[in-house]
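What you see is the complex with one protein chain gone and the rest in place.
Moving on to subunit A:
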Amino acid sequence: MSKLLEIRNLRAEVDNKQILKGLNLEIGAGEIHAIMGPNGAGKSTLSYVLSGKPGYTVTDGSALFMGKNLFDMEPHERAAAGLFLGFQYPVEIAGVSNLHFLRAAANAQRKTRGEDEISAGEFIKIASKEAKALGINPEMLKRPVNVGFSGGEKKRNEMMQMAVLQPKLAILDETDSGLDIDALRIVSESINRVMRQPDRSVLLITHYQRLLDHVKPDFVHVLAKGQIVRSGGPELALELEREGYGELVA
C-alpha cells in the first residue's frame, strides 16, 4: 500500500523545549491510525508540527506527505495539499459566518490547486447536505464561526469542515473530548463516512477507547516522551484501557 505520510526521526521543540524526540511513523492510504499516550507526551505537538503551527520548530527529521516534504510548505499549502487538522479547541471567529468561512476555505484550496472556484449556490447545497448528515441545524451555518457553540457543536463543526474540504489525511486531535454519547456516535459516523476511503487516511489522537469502538483503527501507537514507544493493532488500545501506560512511560 502506498504511503500517504512518512515521518522519519522527527524532532521538534516549543519555546526551546524538545517535545518530539525522534518520532517515526508511516501511514498508508486507506488506513486509520490512532495515537494514544499520557498527557504531555507530545500528541498535540505532533499535530501542530505536521500542520505548521507557528512556534513549533522542527530541529531534525523529515515528513513526506504524498511524497512531498511537508516542512517546505506553508500551513495553507499543506491544507490545499490535503492535510486537515481537527482542532482540540476550535477557535471562535466572531463576525464571519460559518458558511462564508467554509466557502472561503474551499475556494482558497481550489485556487492553490489551480482549480475553478465553487459558486455560492453550489456550495450552499454541499454545505447543507453535510450539515444535515451531522445533525447540524442549517441556521448554524449562518452563525459566526464557533461563537456561542457548545463543545459538542464545535467538534461537529470541525467534522463539517472536514466533510466539505474532503482532505486526504485528517489529523483529529481529541475530537472525542467534550462529546456526549449521541454526538460521539454522529461524529464517528462522519469520520467513517468521509474518511474511510481507499485514498484517504486518518490519524486519531485520543485518550479513550470509546472513540475507537466507533472508528475502528487499523493501527494503534503509544506516544510517550516524544517517541512512538509501541505500535500494534486495535487490541493495543484495549490493553491500554485495561492496564494503563505503566512500563511504557517509565
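By definition in this document, a contact is a pair of C-beta atoms (placed from the backbone, for glycine too) under 8 Å apart; a residue touches a chain by one contact, two chains touch by 3 or more; residues count from 1.
The rule is short, and it goes like this: contacts and distances are computed from a predicted model.
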For this session: Quick one: find the hidden chain's UniProt protein name among "NADH-quinone oxidoreductase subunit J", "ABC3 transporter permease C-terminal domain-containing protein", "Ferredoxin--NADP reductase" or "Fe-S cluster assembly protein SufD".
Result: "Fe-S cluster assembly protein SufD"
Problem set entry | Residue among A:F87, A:F149 or A:F219 that touches the chain left out of view | A:F87
Seminar exercise, completed: Missing-chain contact among A:P144, A:G178 or A:P234 belongs to A:P144
Seminar exercise, completed: By the document's definition of touch, the residue of A:A29, A:M66, A:A105 or A:A133 touching the omitted chain is A:A105
Seminar exercise, completed: subunit A positions in touch with the non-displayed chain are 51-54, 74-76, 78-80, 84-85, 87, 90-91, 93-96, 101, 104-106, 108-109, 112, 144, 161, 165
